[in-house]
Structures are given as structure tokens and as C-alpha cells.
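Only a single protein chain was left out; the remaining protein chains are all shown in position.
The chains carry the letters A, B and C, assigned in the order they are written, with residues numbered from 1 in each.
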Amino acid sequence: MNVSFFQELLNSIAERGRALLDGSSAAASGSTLTELARSLLSGRGEASGVALAGEILSAYSRADEAGKLEFFRFLLNQLTPDQEEVFTAARAYLEDASQKTLSELEMAVESPRQEFFRRLNLAPGATRCIVAMRADLIAMLPQVPELRLVDADLMHLLGSWFNRGFLVLRRIDWSTSASILEKIIEYEAVHEIRGWEDLRRRLDPADRRCFGFFHPSLVDEPVIFVEVALTAEIPASIQDLLAAQVAQDSEAKSPTTAVFYSISNCQVGLRGISFGNFLIKQVAEDLAKEMPSLKTFVTLSPAPRFAAWLVRTANEDGSQLDAETVTLLEDSSWAAHAEYHERLKSVLMPLVAEYFMVARTGNGSPVDPVARFHLGNGARLERVNWLGDKSARGLRQSHGVMVNYLYDLDDIEKNHEAYVNKGKIAASKAVRSLVTSSARTKLDNKKRKEADMPANATAAVDE
Amino acid sequence: MNVSFFQELLNSIAERGRALLDGSSAAASGSTLTELARSLLSGRGEASGVALAGEILSAYSRADEAGKLEFFRFLLNQLTPDQEEVFTAARAYLEDASQKTLSELEMAVESPRQEFFRRLNLAPGATRCIVAMRADLIAMLPQVPELRLVDADLMHLLGSWFNRGFLVLRRIDWSTSASILEKIIEYEAVHEIRGWEDLRRRLDPADRRCFGFFHPSLVDEPVIFVEVALTAEIPASIQDLLAAQVAQDSEAKSPTTAVFYSISNCQVGLRGISFGNFLIKQVAEDLAKEMPSLKTFVTLSPAPRFAAWLVRTANEDGSQLDAETVTLLEDSSWAAHAEYHERLKSVLMPLVAEYFMVARTGNGSPVDPVARFHLGNGARLERVNWLGDKSARGLRQSHGVMVNYLYDLDDIEKNHEAYVNKGKIAASKAVRSLVTSSARTKLDNKKRKEADMPANATAAVDE
Amino acid sequence: MNVSFFQELLNSIAERGRALLDGSSAAASGSTLTELARSLLSGRGEASGVALAGEILSAYSRADEAGKLEFFRFLLNQLTPDQEEVFTAARAYLEDASQKTLSELEMAVESPRQEFFRRLNLAPGATRCIVAMRADLIAMLPQVPELRLVDADLMHLLGSWFNRGFLVLRRIDWSTSASILEKIIEYEAVHEIRGWEDLRRRLDPADRRCFGFFHPSLVDEPVIFVEVALTAEIPASIQDLLAAQVAQDSEAKSPTTAVFYSISNCQVGLRGISFGNFLIKQVAEDLAKEMPSLKTFVTLSPAPRFAAWLVRTANEDGSQLDAETVTLLEDSSWAAHAEYHERLKSVLMPLVAEYFMVARTGNGSPVDPVARFHLGNGARLERVNWLGDKSARGLRQSHGVMVNYLYDLDDIEKNHEAYVNKGKIAASKAVRSLVTSSARTKLDNKKRKEADMPANATAAVDE
Partner (left out) sequence: MNVSFFQELLNSIAERGRALLDGSSAAASGSTLTELARSLLSGRGEASGVALAGEILSAYSRADEAGKLEFFRFLLNQLTPDQEEVFTAARAYLEDASQKTLSELEMAVESPRQEFFRRLNLAPGATRCIVAMRADLIAMLPQVPELRLVDADLMHLLGSWFNRGFLVLRRIDWSTSASILEKIIEYEAVHEIRGWEDLRRRLDPADRRCFGFFHPSLVDEPVIFVEVALTAEIPASIQDLLAAQVAQDSEAKSPTTAVFYSISNCQVGLRGISFGNFLIKQVAEDLAKEMPSLKTFVTLSPAPRFAAWLVRTANEDGSQLDAETVTLLEDSSWAAHAEYHERLKSVLMPLVAEYFMVARTGNGSPVDPVARFHLGNGARLERVNWLGDKSARGLRQSHGVMVNYLYDLDDIEKNHEAYVNKGKIAASKAVRSLVTSSARTKLDNKKRKEADMPANATAAVDE
């Protein structure tokens, strides 16, 4: 798909259009971003539209922080439905609620920002710029929360454009172009890739795989990618997995287990538009087809809020840990001293089980965000791995704990429905048996309280 | 872009999901299209969503006319905003017109059909099906005009998905796949292609070109294509152009003129979403780059309403033709008799000029639809060709007249703005001089009447 | 593989070089083909070599029959080792047979034609031209048999360039480019393809396949291709096979049998360089991978010399047929009269068996050329099909008989070795049991006579 060829041609048209703009309106060269934006919507010609769209993207790219903020405020305050029209249409509907008045009301309230962004997309390379524009906008939201309305329009549009029906799965390997591979190094969010040699170890060996979703308009970077290891059993430690020598030939040819050990979203500007669920399932299907020996599809995942939760519950309910343990856990040096391992393990493992199986956020969801993702996808919490991640970050965030989520293709839908509709957490017997009776009591209390609550806030250990 | 690979994988997921549906809801296999559609919007799981979307598309494809109508009526009547919610939001906005209440009103009135179609697009191959669905719907509109509301939503969504920013230009030639080429034969709308040998004469010679816009989700068919001949001068007759032997080598290497002699839209389901303007300009730029000898970009176009207009004006204003001429023109046999040509030419050419330069529709636009398209794109009416199309259709529709529209890249924007904003018709001196003084008077009267009218209804001969 | 891009560049170099030639040697423009050919070998510059090679190919393409013959005679008589050098080297070797003198003798006798053709191949598009040149040469051989020496050099070189290691297998289907597909129509040698719609029936249905070997230097045409039908059982009639409606979906998804019903060599200029064996085995492997349900790989093949053999043996040994049968078989009208079928079948089938299993050419090979090919590849003669081909050609050549050769991947090598080394014909029990006892006796006699002959001339029915 020769997009660059396409966009090159668009360029020339845009340039020509720009020349016209310069000529016809003396002010054009000095036009502010907001003046240009206004023209784009009022302009009636398509050709000038392309030129104007190009102008706007170019002016935007040159703008500083203040200029961008001004532009977003313009979108917020000016590209807004005409109040009188909305009044009229709203009154008409209230008087006579017909499909005709509804349709007129719908048209009256539609944010002109949506049409603005659609026209902006005429310019060459615009989709990429619009995604980047939203990344800028997201960064401003904490300071300027009212821009959420602009963000809602952008996300609405990008959600439609980046509909999964338009994404394409492609394998990423050592024969992939360097321009894409450097994005993999840059975007890997979970387990840092330290340069090209490290990247090669993730992609090139016969027992490693990487797949990404690509959108035709973002040709040289994925929107999301997943790294996979093909192994003989479910792995318990990320360091062991990454350090592993390439499996012996025979093993590499008939691995039984595909381990999804890292999933990274690449585009901040697409935040809130989720692809991960789909990517995992598609890759699982793909691998199962390619290698019939693969029977087990599993993750090796962090428990990123465990340590924080432990502190918080201690503050709220009184610590479940004795003072010495608390002291030990304060820094991560214990991990280097094998003599502490057994004791800490016996103390922490039940708490990990409680963290995953019993603890809930205010709205009744599991506390662990990774758990929410995989359970929501229909996976099952399969195993808790003591000292699965001995990296500084792993010890700090989760006292080294990692977990495996199992994607059993036959149960995915059932687990997903049970989780979404009844809040049931699918877990293996081994994990469930780690939950202590006192934790179980807390859970029962929760259940009782939630009896009257709507279904999706319920939570249950499935026994 | 390996879409088929992608969609194959989706298939398996969809199938698996379908199995679940069958199991979990006994009624599934017997579900009506509308029950399935309702589930798609209420369903909360993505995986079930893919399966449901596939079910709906499959059920739709099996449905008969009545079933499809029932489905569209369901979309019209049931997938509609909740009236109480709209009432509440409308009242809130009328009381306090803030961005917050506006945003809530916007959400309350958004047609659930849009979200429905977005979810439908999750299924493999859905985009193509949705385009086909709209073609069905368009065919029903004359009988069931209230479905226009559903059509509006579909067109809105498809307009966003088929935004020009997502289209790709590709050359179509004899090395293009047979599956695309047979679509060219099928879709050619202007000058019929009679089988593969005829197609080859349009594509293969060194002085012929064909280009199409493709969308990544409709991989094996263009959304629009244009046929081009490279010549040494502006052609006057379509029969001569199509019959021409391949130009001599030297000529083929440095043609001066690119003739756009046929533009065909391929997808009924994309009606109202226009690509032609963009295609012509892009192809012109492309060819100019490839062949610097090309200086003139011109069409050879029909005047499809000329004969009908002649009859109508005769009825309205009294005929401008004597009885003998009227009789002659009644059938097309005169064209075969050279002795009539001169006389008819002298009578008809000024009328053709009036048809193009003076005649207007109710809303002030030129009567000729092809003229509206090219003038709206910024082209200039360059020449009227007597006996340019001697085919039965050509004689019947326009008494054999064809015209050339010239795309002068330096004037395109200016012409376009003048046409759109002031109704000015760009035409060569030669064409303008064909307008008789009495026709000119009619025009001046129109202008006087329109002096108070809004700009875009004005029309003017540019002198 | 952007060969055309590559060759375009070469073109410019060649043109520039040609200009130089024109300038430096006044005679260049008037140079004869043979003068140019001589320069190519004597010229010491690579750049001039490219230009000269281009000149030669261009002059050759303009030459008439007589000019080409003169050119080949020049190659035969002039591009020949220096006699004195060969004398010297031959004497030196006879005196002292060392590796040094051998190597010098080898250099002295190497035909300069080989180096000539290698240099010729520098020009853009030369490989294709050289293949075509050999086709011309082959056509002249019957009249000018001494050109066999030139042909031997060309075939030697082309055999090296078209080594199977350089061929690539590609599927040919309805998404293949029209320029390749028209070659398929043109080259189909076994069962004529009547236009594009007929072609589509061979390629497009889910139960049909076509594969070809391509060489990188002949990008838009295969060197050989095979047509395959996927069926539920071994077919007995080519007319039934070609007429078959597309199999039901379920059948199409799990066919058990792949039928190779037509294999066509495309390049006369590559005659004697065989690819068919390799193509069949590779396609069989490929299909077996793609569709695990395929268990049987079989041909549906003609018996092209059966009728002729029958006449010849009648002349030699006295007819094995009664007069009435001989009369019946004289024309093909019997096939349309079912009342003759049984009788003719009972008479002919044993003779077919004798034709395949017993009859031998002078050098001990089977009489049937198709049998020689498939048996040589390791296939087994599986079944004789009465009235397998009712076409005029089928009735004329083989009284309508067709046969199936079975490729059992586990036996291929064994059969091949037995056939090549011991002349054993692998055949099914059913075919072997058709051989009558008198035919068997002939065979035993042959065996006895051949006891002293070299192995590869032996022939045996494997019992």
C-alpha cells in the first residue's frame, strides 16, 4: 500500500492551494492557527480544503505550548453548535417529539469539531498528526480539564477511524524494517529493550515472536504490539525467560506453550481505544494454526499495585504483617538474601491471593489493573510466581511477585461473560486455595453488601 | 496489506464466539436479525461482539427483501435515542446553556445506529458488507422514504471511514490482477467495455492510462477509477479516440495532452461521498510528474441533458427551432447523412452554448450535471465538439455534442472559488462567443433578478 | 523484484554506449550482426559490452530468417576454438597428462560461444531474448542439423541459468495479473482453454488450483505450469472433470484427492531442460501442507501413442484385432454408439495393458512418452480409464483411453530407482492383472534377451 506515494501527490496539491491562499487573502501568511481553522469549516471548496488543512497542520506543528493551548481553547469555545439553533431545535422537539425534530436536534447539537477534524484529515499525513495532536491534548487535560470536551470529540472520531475492522496484524521480526524496529525499542513499556542486540534476542530466535496491529495510515509504526516466547512449560520468572538460551532444535519445533510476556500500546494519542484483548486472541489463534503443538496460551504478568495495596490496607485495617516483615520489605535488599525467602513467601503469598481475589476498588473491580485487563478478556488467573521478577521495579512494585493469566480458548467467552456480568474472577484451584479463611470472610461480607447492587459491581471467588 | 490473512483469523474468533452464543442462549440459532442487532448494542463483551456482528451480517445476507426492510425499519424505529433522556437533556440545556448541558444533550440525541454500525464493523469483511447494505437501502428509499434517516447515519459513518485521507491511488494496467480488472469491465459507466480484448485496448497501449482510488478494506475493487488517453491535441470525438491506433513511438514518448475520457464510480453504497474531483487532480499531478511533456489536462465529456433541455425550453418558451429541424432531430438518422450536418450544426451550436452558459436549474446551477461537476472542480469549459459522440446514446441524449473541460492547474482554485462563491462559469473565449445576443439578454435578466439573492445562486458569463 | 526498474537503468547505459560506438567506429551503424558479435568478444570494456550486447539483440530482432541463419552459421563456424591452440594443447596433454596440461586443454577447447552468450546477457532483458533465440534455432535444426553444436552450447548455458535452484513456485489464480494469465491461455498444451471465462473456471473455483515455476529474469511468464483439481475420488474422465460444478462447500473444504490433469511447458527455448518432475512433487508437498485432508496425488493423463502403436504392432506381428473391430476403430464414430462400448472395451483394455506394461521402444523404454515421464518421476500406473477422453483428439490418439498415475510420496524414490536402474514399471494390481498371459510371455522373452544388457535398458513387470 503505497501511502507515501499517495501523500506525496497530495503534497503538491496542497502546495498549489497554499499559493492561491497566499494570493487571494493577503493575511493568509500571517493567519493565526485559529483563523485558519475557522476558514477550513467555512471554506466551501475541497481543493482549498486540502490546502487549508495542510496549513493548519503545519502551523500547529510550529506552535509552542501556549499556541497549542489557544488553538484547543478555540476548538472548545468557538467550534461549538450555534446556541440559538440548538434552542430552536430543542424547543421543537419538546413540542413534537418526531423523528424529524429529533433528526434536526441531532444536527443542531453535533459538535462542528468533528467535521473540523474530518476535513483536517484531507491533508497528506494528517491522520498521524491528528493522533499526535490528541497526545498533546491529553497532556494538557490535568491543567485544563475543560478541554475534556474537545478530547471527547477527538476520541470519538479516532475510535471510529481506528475501528478494529481497519487494523491489520503483522509479524515483527528481524526482517522487519529498521524504522519499525526502532519504534519497538522506543515503545516497549513493560520490560525495557536495551538497544539493537537486545531487540534481536526478543525477535530473532526460533522460539520468540512479536506481532503488532498496524493501521494503513500509520504505516511505519504499530498501534500496539505483543512479545511472545514459545516454551515447554508455563514460565515463573521473567529474568529466566529473557535470559534463556534458544531452546534446542527439537524443543523449538514443537513448543507447547506460548507466553505473552509484554504488551505495549504505542500511541498515547489513541488512549482509551483498546486493542489489547483483540491482539492477544488473534495472535493466539494465529500461533495455534502455525504450530499445532501449542496447547497453552498464557501470560507472564506483573502485579503492579501489590506493594502499594499492602501499605494502604495496613493503614486502613491494621497491618497483616509483623513489624520485622514490614521493615524487611521496606527496601528490596532482602531479595538478594536467600535466607529470608521462605519466610517472606509464606507471609506474602496469601496476601497476594487476597489482593487478586478479594480486594476491590470503589466500583467493585479488582485492584490490579493488569488483572482487570486479562480477566476482562476472559483469561483465568492461573498461578502466582514467587520472585518472578527480581528487577528493582519488580521488587518495588510487587515484592517480586508475577502471575500467569491463562487464555483457554474454550473458556474465554464464558469467563468474560461471568466477569463482566457477575464480577466473577476466574482462577485456578491452586490460586483459590491460597486465599485464607479470614480473607474469604471479607469476601463473603462484600458479597452480602453487594446483593442489592447492580450485577457488574459484584465480585465473587468462583469455587 | 494482508487483509485476507487478517480476516481469516477474525473468522475463527467469530466462529468460536458463535458457538458460545449458540450454547448460552438457546434461541440464538433462531434469533431474528433484529434480535441479534439488539444484542450487539446491549452486549458488553468485545469477543461476543465480533461473533454477533458476524451473525448479523450472515443473517442479513440470507434475508430476503422483506427481511431486509424489516431490519431497516427496526434500525429506524428502535435504534433511536431514548425519548425521555432527550427530553430531560433538552430541558436542562434550555434552562442552563452550558458546555456541560450541551455535551449531555449531544450524547442523548446521538443515534444508536452509528454505534451499531461501528460494532458491526468488527466482523471480518464487514466494511464491504456495510457498503453493500447501504446500496440495498438506497434502492428502497423511493418506496420507503422515511428510511432516509437510517441512510443519513450510514452515509455519515461511511463518509468518515472513506475519508480521502484513507484512500490510495493505484495505477490499473494489464499487469493488474484479473479480479480487479473484471470489476473495471463491470463498473465502466460511460463508454461500455466489451470484454477482455476491449479492456486491454484501454489499459495496455503506451498512450493509455487508468487509475483508481482504493480503500484498504475493499482491497480488490476500486471505489472510483478514471480512464486517460495521452494525445498530441485535444480530441473532438470519442469514437476517434477509442478507435485510435497506438500512437507512433515518438508521439507516445512525449504526448502533450492527457484526456480524461471516462470516470466511473464503483460503489452504489458510497453514493453522495464524492471522490472524483480529488481523483482527477491527483492523476493530473501524477502524470505531469511522470511525463513533463504533458501540458494540457482536459476531459472529453458528454452533455447528457442537452436534448431533454431543448425539448423543455421549447415547451416553456416556444421552440427556438423551426419545424423541419425539430422533425429531423426526432430520431438520430440524420447523423448518418452528411448533407444535414452543416445546417444542424449552425442551428444547434448556439443552443448548446446557451445550455451550458445561460440555462440554470431552480437553484441557479448549470443544467448539465457533468458541467456542475467539472466547473465545481475548477475546470473551464474549453470547447464544444460537433458530432463528438455518434453512438446511439450520444445522439439521443445530446444530438451528438461532446465538450472538453480544461483543468489548468494554475486556474483551478480561482475558477472553483468564483464558481462556488459567485456562480461564475469559466469558459474559453471560443465557447463564450457562441452565446447569441438574445441568450445573453436572458442571462442579464437573470443576473438582475439575482442581484438580491445569496451569492451561491448567482450565475454569470465571465467576459 | 523490480527487474523492470533495473532494466530501465541498463537501457540508458546501453544507449549512451551505443552513441559512443556510433562516434568511434563509423561503420557501427552499418555493422552487420556478425561484425557486432565479433566485437562483443574482442571488446575489452564492460560498458561497451553492455552497449554492444544491446546492439546485437536489437539487430537480431530486426533480422529476417536468412539473417538469423547467417548469424547462427557465424556462431557455428567463427566462434570456435583456435585450431592451432587446440593442436598445441592436445599434443601437450598427450605428452604429459598432468592437471596443468588438462586445464590448458580445457581452456583451449571451450567454445567461445559460451562466453559470447554470457556477455550477451549483460544487456537489459537479454535472458528473455536468448531464450527466444534458442526457439528460433530449434526451428532451424531439421533443415540445418549442423547447428546442433550451437544449440548444445545454448542449452548448456540455459540449463545452468535455469537451474531449479533459481526457480520459484507461485500459485496462479484469479488475482494473478492479466499479463500472466493470458500466457496461461496461450501456453496450455493439453486441454485447450477457450478464453477468459474458461480460464476462470480452471483457476477460480475453490476446488481448482494452478501453480507455475517462475524465473526471476522472465518475470511475467511461467516456465512451466500445472493445473490441479481437488476431488473426492480419482477421476476417470477429463470431460467430467472439466465440466464439474464446483464441489459443495463441505467437500471443497476437505477433498481427499489432488488431480494433476494438465502440465504445460511454456518456453520452446528451454526444450530439453526439464522441470515437470520437480513441479509436481513440489506442488504435491505444498498442497499436502495446506490441506491435510489430501491423501491421494494422482494424474489424469492421455495415452497419446496407443492408437499408433496398435496399428504398428498389427503391421509387425499380425493384428490382434478381428477385422470388424479394426473397421470400427477406423473412425471415432463408435464412441457415440453405446452398443459398441462393451465389446470394444473387452478387446482394447488388455491391449492397453500390453501397450503400457510390455511394449518397449528400441532402447527398452515404455512406448508411451507420458508414461516415461511419470514413471521416471517415481509414479505408479494406477488405473486405465475406458472412455476417459471422448474428444476428437482423445479418440484419435488413444481410442478414448486415459490413465491415472499415482504419486505416493512414500514410494516415489523407490519406484524411481527401480525404474531407472532396473526398468521396472510400477503398476497397481488392477493394471497388472489386465496383462494377458500371451503378453506376459512376450515380456518374459524380452527379459531373457536383456539379461546381458546394461541395467537401464531392462524392463520388467513388477509382480
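Note that a residue touches a chain if its C-beta (ideal position, glycine included) is under 8 Å from a C-beta of that chain, and two chains touch if they have at least 3 such contacts.
Since the model is a prediction, treat every value here as computed from it, not as a measurement.
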item: Omitted chain - touching chains that are shown; value: A, C
item: Touching the absent chain when the full complex is considered, from C:Val268, C:Leu409 or C:Ala430; value: C:Leu409
item: Which residue of A:Ala90, A:Leu181 or A:Cys266 touches the chain not shown here; value: A:Leu181
item: Interface with the unshown chain - residue positions in chain A; value: 174-179, 181, 195-196, 200, 220
item: Residue numbers in chain C that touch the chain omitted from display; value: 1-3, 5-6, 9-10, 12-13, 16-17, 20, 24, 44-48, 76, 80-81, 83, 86-87, 90-91, 93-94, 97, 99, 102-103, 105-106, 109-111, 118, 121-123, 126-127, 146, 149, 152, 157, 159-161, 163-170, 216-217, 277-278, 281-282, 285-286, 289, 377-378, 409, 412-414, 416-417, 420-421, 456
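Everything below uses one rule, namely that only the chains that are shown with their structure count from here on.
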item: Overall pattern in which the protein chains touch one another (line/ring/star/complete/other); value: line
item: Centrality ranking, top chain (CA atoms only); value: B
item: Maximum centroid distance from chain C, chain identifier (CA atoms); value: A
item: Intercentroid distance (Cα basis), chain C paired with chain B, Å; value: 51
item: Intercentroid distance (Cα basis), chain B paired with chain A, Å; value: 39
item: Numbers and ranges of chain B residues touching at least 2 other chains; value: none
